[in-house]
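A single protein chain has been removed from this complex, and every other one stays in its place.
Take a look at subunit A:
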Amino acid sequence: MLFLATFFPTWEGGAGVYDFVGEFMKATVDLADLLGLHLVMSRNAGKGEYKIMVAAMGWATAELVMSRCIPLWVGARGIEFDWKYIQMSFDSNISLVHYIAMAAVVWMFTRYDLPKSFRLPVTVLLGLCVYKAFLMELFVHVFLLGSWTALLVKAVLTGSISLCSLFLFVTLVHSN
């Protein structure tokens, strides 16, 4: 775990920066995420489930340390109380689930015995995973969601993505 965590900082570059720079830039960065996950999983020798779990947990921990530890440490220790730190912590839980789903989808994408009918849903799910952050920004700006509502929407979105990927995973693993 620690060994994996040391590698992640080099891969996991800009997951904390949200900015309307351009969909293209975003896509490129998040695609790099996928590549990174794939590389890590291929190094790991073990059953499918273990690969997924190890990769996802390592990735999520790295993201937590890089993008949330410093603000929490610096901000939450002050005199003032702010609900945004609680929200940040919830957000880290949600992104853990999200990364597990993403790792599972990446693993499924690279399987050679993936049935043809699964290709499309898996690709769609992959795209959703990559653009989830962008979608969230869009929702917040268009519907002017408050911070707690945005968190709820994010949770629902992640929940649905992970449920779909769970279905696909179970079907794939137990289809023979």
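We take it that contacts are C-beta pairs under 8 Å (C-beta built on N, C-alpha and C of every residue); 3 or more make two chains touch, one makes a residue touch a chain; residues count from 1.
Note that in this section contacts and distances are computed from a predicted model.
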Candidate names "Small ribosomal subunit protein uS9m", "Myotubularin related protein 7b", "Alkylglycerone-phosphate synthase" or "BOS complex subunit NCLN"; UniProt protein name, chain not shown: "BOS complex subunit NCLN"
Chain not shown: contacting residue from A:A45, A:I79, A:L120 or A:V142: A:I79
Residue numbers in subunit A that touch the chain omitted from display: 2, 5-6, 73-75, 77-81, 86, 93, 166-167, 170-171, 174-175
